[in-house]
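Apart from one protein chain that is not included, each protein chain of the complex appears where it belongs.
Moving on to subunit A:
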Amino acid sequence: MYTRLVRWIDDRLMVSPLWRDMADHPVPAHVNPSERVSAFVYCFGGVTFLLIIAQFITGMFLAMYYVPDIVNSYNSTKYLMHHVLFGLQLLSMHNWGSSLIIIMVTLHMLRIYWMGVYKKPRELNWLVGVTLLILILAFGFTGYLLPWDEKAYFATQVGVSFAKYVPFIGPALQKILSGGNNIGAATLTRFFAIHVLFLPALLIAFLGLHFLMIRRQGITGPY
């Protein structure tokens, strides 16, 4: 049944070769943890990607209950935690997942740095990678405000205040970030839009570039 379905699709679109090209793509022995356990350091980037997929899925379902509005965001989050089946678990997965991503992406960057992977010919991919790191940190910063509790409010107050120390444009930048003179309704909608619309679009685009460049240039080593 399954093979017949695959054959039916392949007769029309020939997708199997594309998939086989990805799934059967050989990796060198030095990056294969089943050959040498220490090669697990090459998995940090892949683990980050898996966690990002999990964040996408949990985030989409969280959005079924979340309202980006100063009157209802706290109440809707509380409702999700206490009155929705597995709501607390889903929220916790998204919450813990964000911390795990930042840990994994930092480890990934440290491996790239220590192994000197950023050197020619991979400078462009290093730049894309640093952009991805900034995007992920922005995800964490904007997502932190969304429950609109005390911790979220004051963490954002502090974070946005950093912006005013930027030379010349600082005060304007702070106002643009918070959508007004202080943290309020406009900040919440702004952060929500950035968190669920702008950043995911940018993240997908840059992840695509990241993976295309890896396929083009291959994996570094062995050392």
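As a working rule, a contact is a pair of C-beta atoms (placed from the backbone, for glycine too) under 8 Å apart; a residue touches a chain by one contact, two chains touch by 3 or more; residues count from 1.
Simple rule for what comes next: contacts and distances are computed from a predicted model.
Q: Quick one: the chain not pictured, UniProt calls it what, "Rieske domain-containing protein", "Spermidine/putrescine ABC transporter", "Xanthine dehydrogenase family protein molybdopterin-binding subunit" or "Sulfotransferase domain-containing protein"?
A: Record says "Rieske domain-containing protein".
Q: Of the residues A:87, A:129 or A:200, I need the one that contacts the missing chain.
A: Going through A:87, A:129 or A:200 one by one, A:87 is the residue touching the chain not shown.
Q: Which of A:49, A:65 or A:118 touches the chain that is not shown?
A: Only one of A:49, A:65 or A:118 touches the chain omitted from view, namely A:65.
Q: Could I get the residues of subunit A that touch the absent chain, sorted low to high?
A: 17, 20-21, 24-26, 34, 50, 54, 57-58, 60-62, 64-65, 67, 72, 75-76, 78-80, 83-87, 89-90, 93
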